[in-house]
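Yeah, one chain of the complex is gone here, protein chain that is, but the others are all in their spots.
Take a look at subunit A:
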Amino acid sequence: MSLLTLSHISAFYGPSQALFDVDLALDEGEVLALLGRNGMGKSTTIKVICRLLRHRGGTVIFDGQDMARLPSYRAARAGIGLVPEGRRCFTNLTVEENLIAAARPGEWDFARVAGLFPRLHERRSQSAGSLSGGEQQMLAIGRALMTNPRLLILDEATEGLAPVVRQEIWAAIARLKSETGMALIVVDKSLGELGRIADRAVVLEKGVSVWTGAFAALSPALTDRYLGV
């Protein structure tokens, strides 16, 4: 049975429809790349999964549970962790406080997150607002891990970061896959890096899931057509 299944999802922002009949499925331990150009519905799909946006049609099933009526905090408690676009750390708290505040029972604790991102340990007493962009991204990932999710969603986790920092983030994501068996949904523009970790891909075009399959099966023709690269 799939860990997450989205069937025929439609979603709206006011009167504007953003998602049309989107289908998506994810198994335990699987890494799914969610692809598409800007404005095609990737972030909206993530919002629907995390219950930050209510869908009007279709079903969202996570771990056998219908998520339709759940508020977003219940989705997080059910095991969906989100690393949002733009990081959005709690800048009025220190690094350690950001992590402790989000902690839920499970394998992930401060020491384990600090093992994944040693820089966070070095900066543990520093205000989150004073961190570099890369460090804030590490903190955002660490904060999501502290909720001990079964599914971690990374929305543009490496966007706007220096190449060296991006490599650190990708290395951490790869470790998450190999060492934890956690299911991941990754939104990113870097197809090369995604190719090293993603098992499958879903391509969105104007709010419709137009292609689903093994990541390795993504042909140049497909990427040219739907991703514009």
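Convention: contacts are C-beta pairs under 8 Å (C-beta built on N, C-alpha and C of every residue); 3 or more make two chains touch, one makes a residue touch a chain; residues count from 1.
Note that in this section contacts and distances are computed from a predicted model.
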Undepicted complex member, UniProt protein name, chosen from "Oxidoreductase", "Amino acid/amide ABC transporter membrane protein 2, HAAT family", "Sulfate adenylyltransferase subunit 2" or "Acetolactate synthase small subunit"
"Amino acid/amide ABC transporter membrane protein 2, HAAT family"
Chain not shown: contacting residue from A:59, A:92 or A:132
A:92
Residue of A:52, A:172 or A:191 in touch with the missing chain, whole complex considered
A:52
Based on the whole complex, identify which of A:76, A:198 or A:218 touches the chain you can't see.
A:76
Determine which one of A:100, A:174, A:208 or A:222 touches the chain that has been left out.
A:100
Identify the residues of subunit A touching the omitted chain, counting contacts across the whole complex.
50, 52, 71-73, 76-77, 81-82, 84, 88, 90-94, 97-98, 100-104, 127-130, 143-144, 146-147
